[in-house]
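Below: the structure, in structure tokens.
Removed from the display is one protein chain of the complex; every other protein chain stays in position.
Residue numbering begins at 1 within each chain, and the chains themselves are lettered A and B in the order written.
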Amino acid sequence: MKKGQIAAFAIISVIALIFLFPFYVAVLMAFKTPKETFDSFYALPSSISFENFSLSWKASNYLSAITNSLIITAISTTLIVFVSALAGYSIARRNKPFYNFVFIVFLAGLVVPFQITMLPLYKMGKELSMLNSHWGIALIYGGFGVQMGVLFYAGFIRAISKEIEEAARIDGCSTPGIFIRIIIPLLKPVTATVIVLNALYIWNDFLLPLLYLQDKFYRTIPLQQYFFFGQYSSDLNLAFAYAVMGIIPVVGFFLLMQKYIIKGIAAGAIKG
Amino acid sequence: MKKSLALGLCALLMTLLLAACGGNNNEPQSSPASSDPAASAPAESSAAPTESAAEEKPVTISFMHFKSDVTDGVQKIVDQFEEANPNITVDVQPVKYDDYYTLLKTKMAGGDVVDVFTLNNGAQTKLFVDGGYVEDLTGQPLFENFDPSVVKAQETDGKNYIVPVNATPIAVFYNKKIFSDLGIAIPRTYDELIAAGKKIKEAGKTPFALGWKDGWTLGMWIGRDLPSNTALVENQPDFFAQLETGAAKFADNPATRTMIQHAKQIFDLGNKDQLGVDYNGVVDLFAKGDVGMMYMGTWPLADIQKKNPELYETGIGYFPYPFSNDASLNKLEFNPDASLAVGSNSKNKEAALKFVAFMASKEGGDSWVKNINSLSYVKGASADIAPAVTELQPYFDNGEVYDSQVYIKSTIDWQNQFVQNLQKLFFNKATEDEVIATMDDWVSKNHK
Partner (left out) sequence: MGNIKRLIRGEMWYILFLLPGLCLFIFAVLVPLIMGARYSFTNWDGLSRTVHYNGWDNYVRAFSDSDLWIVLANTFKYAFIVTLLVNFIALLLALFLDSYVKFKNGFRAIFFLSGAISTVLSGFIWKYNYAIGFPSLFKMFGLDVNSPLGDPNYALFGLILIAVWQGIGAPMIIYIAGLQGVSGELVESAKIDGASTVQSFFHITLPLIAPSITINILLVLTGSLKVFDLVYVTTQGGPAFSTEVISTFIYKNSFANFQAGYGTALSIIFFLILVLVTIVQISIFRRREVEM
């Protein structure tokens, strides 16, 4: 057994190193000067200097981008959780053709390629002045996210026994009452799943912000990254410093929430 | 208790419903700081009279440009303008060239307003003019600052929609040391160019730095070798106009074959990993001094100066790209780079025009030269941008310059398609004939 453990540890460490290598290069680049990179690619920087970071911080509106990303992600995921839980409950508890039909429509929506809806969405956004606003894009994300959300919530609620609800109903509890008092407290694990999956997707999404948030004051992190890389394409060290700055919040979020994220994904996968 | 709870939830649901289905009426307006004119001024009728009356009122104009490799330089020019016009704020949006036209098109098609934007003379300009998105500037006084022939060359359908700002020779940088060590004279014909390349390769160095990982580098070369050979060697100046209407085919044009053969030869003499290294990568290679030649505009000079000042000062020369074997035809390619256009739906046309006029003035022209190391079309603007470029002075003095882009007036984007098909050829995934057939097939599907 000992031998097997060591072998497993060795294999997994090698894979982990391969996985980390691109990050290592990014960090290395972020600390070097163009001259140092030009002279030798793998040599360590001659001194630890945060100049690239401060320069790219100044040049990039980083703070505004991260605020936008936070606001949009927060509004959208809240919206998604709220609407999907309600709709998921209805679908799970009403096993009637109409509800099943709605459920299937939601599922079919999941495979709609973004390319069909891209131009119409842009036109709608334009006409309803939803462009360059946090709410506008959040509503669209709400509509995207509700499909997967309903899938998860309906699956999860179906697995909850109806007995308590029926007892509560006999005691005179109404549907909303049941939902709030009995169902909501049980939904924590699946809610974690829905939040994590949607938050990651929305935080990293690129194409919808590219269309909806063209005003530079509304740019999210990936969009800002994209434009920054384009503008500083010849100044790679600055670009990599910016890249590292983009990784840090994600790493922080992950390390802080690791327990919930993993539980959430696992719970969603099994129950959904 | 239960009732009030139900009521509360009901109210909550209703608000949500309103928010979700009915209502964008309570959408927050976009922030005043950003002042996107598109978001706040929907009706044309209301905007026009107020604008003319309020000369002194602070206005913001948007300026979208594709010179994103020199963002800081452009910003400095804009700063200079804002200083002189304190009531005008310019919201600059630099966009990477590869995405620029897609983004501009989406915006325009969606009804967005961009007050001032850059366009390339030729196909792209024609497209936006045809769509009715560009203000006609014919007869504006600012054109007096240019040579009449320049103004004429930038016409679209006989009218002036765009104002040329900066210009660049597109020619071949060479490493003087490598050339003198190997006893290579500056090539004046295409065969001499290839012979020089082979000599460099035999000496164990890289003949050409290509950077063909980026689509535009190869596209730029195709878009010059082909029209030059078509119009000047094969005498078919109307070829591209006819291509658009279906009256001509690539197969009928011998220059197509010439270009494909050239491409293959240059590819074979290119840097290692020709399609894997991008523009920045080859500028690095060239700056290191291991590469003989690089076909490029003046853009990389600033970068080379930063990375290898010594090479920049004395080590680089610059010669016209010899597209043919007739030395008398091989003049210096000198192209407008970015030209400026004013959006036809701009609400701040006066301010936009002022901005364009500044760019076309002597002051603006000098500023372009100084800040982004490119030449200016403005009469009398300085031309001192880099040691290497002075080597081209005789061509300018003798008028031995030309612009191959005037031959391309078609709106279909065959260059990118050609890039991909040539890449097939490079890796022996298609023959010369197949490439030409595929291209003609593609054109027939895509012309209007």
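In this section, a residue touches a chain if its C-beta (ideal position, glycine included) is under 8 Å from a C-beta of that chain, and two chains touch if they have at least 3 such contacts.
Values in this document were obtained by computation on a predicted structure and should not be read as measured data.
Just one of B:Thr102, B:Thr138, B:Ser180 or B:Asn398 touches the chain that is missing; which is it?
Checking the options B:Thr102, B:Thr138, B:Ser180 or B:Asn398, the one contacting the hidden chain is B:Thr102.
Among B:Asp252, B:Asp278 or B:Glu363, exactly one should touch the missing chain; which is it?
Missing-chain contact among the listed residues: B:Asp278.
If you put the missing chain back, which residues of chain B would it touch?
With respect to the unshown chain, the touching residues of chain B are 10, 13, 16-17, 20-21, 98, 101-102, 105-106, 108-109, 127-128, 130-133, 213, 215, 272-278, 281, 411-413, 416, 419-421, 423-424, 426-427, 429, 445-446.
Mind pulling the chain A residues that touch the left-out chain?
1, 4-5, 8-9, 11-12, 15-16, 19-23, 25-26, 29, 41-42, 79, 82-84, 86-87, 89-91, 93-94, 99, 102, 105-106, 108-121, 123-124, 139-144, 146-147, 149-150, 174-176, 179, 200, 203-204, 206-207, 221-222, 225-226, 229, 236, 239-240, 243, 246-247, 250-251, 253-255, 258, 261-262, 265-267, 269-270, 272
Basically, only the chains that are shown with their structure count from here on.
Hey, how far is the Cα centre of chain A from the one of chain B, in Å?
36
Can you check the complex and tell me which residues of chain B touch chain A?
Listed in rising order, the residues are 2, 5-6, 9-10, 13, 16, 19-20, 24, 27-31, 33-34, 36, 38-39, 68-69, 71, 91, 93-96, 98-99, 103, 106-107, 109-112, 279-280, 283-284, 287-288, 303, 306-307.
What residues on chain A touch chain B, complex-wise?
Residues in contact with chain B: 34-35, 38, 82-83, 86, 119, 122-123, 125-126, 128-136, 139, 142, 172-174, 176-177, 180, 210-211, 214-218, 227, 230-234, 236.
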